[in-house]
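Here the complex is missing one protein chain, while the rest keep their positions.
Chain lettering (A and B) follows the sequence in which the chains are written, and residue indices restart at 1 in each chain.
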Amino acid sequence: MNSIEIIDGKIGYTKNEVLFENFNLKIQKKEFLTILGKTGVGKSTILRVISGLLALQSGTLKVSGEMSLCFQDSRLFPNMTVYENIAYPLKVKNYNKDEIKSIVDSLIKDFRLENIKDRKPNNLSGGETKRVALARCIATKPKILLLDEPTSNLDFEVKIEVRELIKNIHKKYKCTTVMVTHDIFDSLYLSDNILILGDKKIIAYISNQNINKDKNAAEYFKPFIEELNILKNKL
Amino acid sequence: MKKLLENRKVIRVLSIIPITILYLILFYGIFISIVRSFGIYEAIGLNKFTLKYLIDIIMNKEVQFAIIRTFVVSFVEALISVILAVLISVYLIKNDITNHKVLYVPIAVPHIVVAMMMILLFAQNGFISRIFYHLGIINDSQEFNSILNDKYNIGVIVAYVFKGTAYVLSVIYLIMKKNDYRYFEVAKLMNVKYGRYVRDILLPTSMDSLITSFLILFSFSFGAYELPYMIGNTSNKLLPVIAYEKHLSPNLYDKPIFLSINLVMIVIGVIIIVIYKKVLDNGYFKKQKHYI
Partner (left out) sequence: MVTLKNKNIIYKILVVLVVIPIFAIFIQSVILRYDYKSILPDVISIDNFKKFFTANYFKLLLSSILISIISAIITIIISLPIANILPNVSMNHRTTLYVIFLTPILVPQFVYFYGIQNVFAKTGIINTHLGVILSHVIVMMPYAIINLSNDIVLYGKKYEEVAFVMGVSDYKLYKDIMLPLIKGTLINTLGLLFIISFSQYFITLMIGGGVVKTYATYIFPLILGNDRNFAAKATFIYIAINIIIYIIFVNSKREVTDE
């Protein structure tokens, strides 16, 4: 059963700058897919297409279920507190007061935001901001979760923490998750499948287990593996 | 000596001297203004602190009414300007009309020229009156209810709004656009209706600038002489007009009224400064990169 499907898509911001043509992608329900690729190749663009923010120039997009996108720069509403930010998507969907309170309270507990729940976003650290953004994203229990570079610009420790959070979210809410990242460890640790994007093409689409079996994927990962070996020898 | 001049810090300090002097002159001027209003007027021999002028305001009915009149006119024009600017700004953003620079032209029009425009359009023998006559709405120029020099100073308000809206628009459009760029997509993905988005997110994030723009417009119109003199009510004048007349008057008894009005202006100025500072302190000022 497919959760997200792009059929023969032509993807680009303008008629002249087409990033992908004849793009085909099928994502299963509850699958965790990571999109890897060099900067500028169009990873975030795919997320925008799936979420509907960017229309396909041609082709078909099929999406089943409610979606939520967590932006790279978090974009918390500055005029609302942490609590109000998380509650907002619920408020918009007309959940009643008690429901909102119970959902938001439990999220605050899960994401360890008790100390900051009444603060405004401009007083939060990078890690705190990210956690609030994730909480806000998951508040309406979307069937599809889109994450745009969730661990970029974070301290190493905070990165690990956010990584765990994402893993737990995926396990608990069983949502189809599509994550864009350029962090190899994130993708290897978290995802079922990996989509590697290259210049105007898909380099590989393989499951986590089968990286070595795919020639292109193995080629893509080679420099990282080499670096890992160097590090391993040094440490 | 040369070594001293090469020192970065020294040059910096020296370079801000001219502007500091001017600000000192400004504040000394305000100081004198305050001091005079409390009775200390060396040149004519008064040197005792007195609250006489303050009491005069409370006693003098003419001045009281003028204060209320001026307050209402300034408040209304500033409010309308801000509201219109918000509506226009949201409209421009929603419909993605980025090239609207012509709407800022009123900023380049001096106030006395706006008065002239009002006279040309709204006088009893002005353009609008003529159009009404030819459309059969009125039978004679005398029938035209001009908003110039009218009882409620509507003409003055319209004139101020003409310029004020353009000014506020120039300030908040950029800010709103910047905020919209960030938050509209978030709201769209949450399925927030546009009106709700404006109310819950776009407007509150621009509120600081709206308030400061309001204060600036209010302060200006409260103390400005030109427009109300030219097209304002002549029997029930606004504060700056009365003040200026009393100031120029050779009648000695007019001086105290002038100083009383001056006191009112000072109080308004202080209130505005306090509110403005509060907005800056509580707002996004500290994290913002742009000051307005």
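General observations
Quick note on the criterion: a contact is a pair of C-beta atoms (placed from the backbone, for glycine too) under 8 Å apart; a residue touches a chain by one contact, two chains touch by 3 or more.
Please read all numbers here as calculations on a predicted model, not as lab measurements.
The chain not shown here is in contact, across the full complex, with B. Shown as candidates are B:V63, B:V76, B:I93 or B:A115; the residue that touches the absent chain is B:A115.
Interface residues of subunit B facing the missing partner chain: 6, 8, 11-12, 15-16, 18-19, 22-23, 25-33, 36, 88, 91-92, 95, 97, 100-117, 119-121, 125, 127, 130, 133-134, 141, 162, 166, 215-216, 219-220, 222-226, 230, 240, 243, 247, 262, 265-266, 268-269, 272-273, 276-277, 280-281, 285-286, 289-292.
In this text, only the chains that are shown with their structure count from here on.
Chain contact summary for the complex, subunit B toward subunit A: residues 182-183, 185-186, 188-192, 196, 200-201, 204-205, 207, 284, 286-287.
On subunit A, the positions that touch subunit B within their shared complex are 51-53, 67-69, 71, 73, 75, 77-79, 88-89, 92-93, 122.
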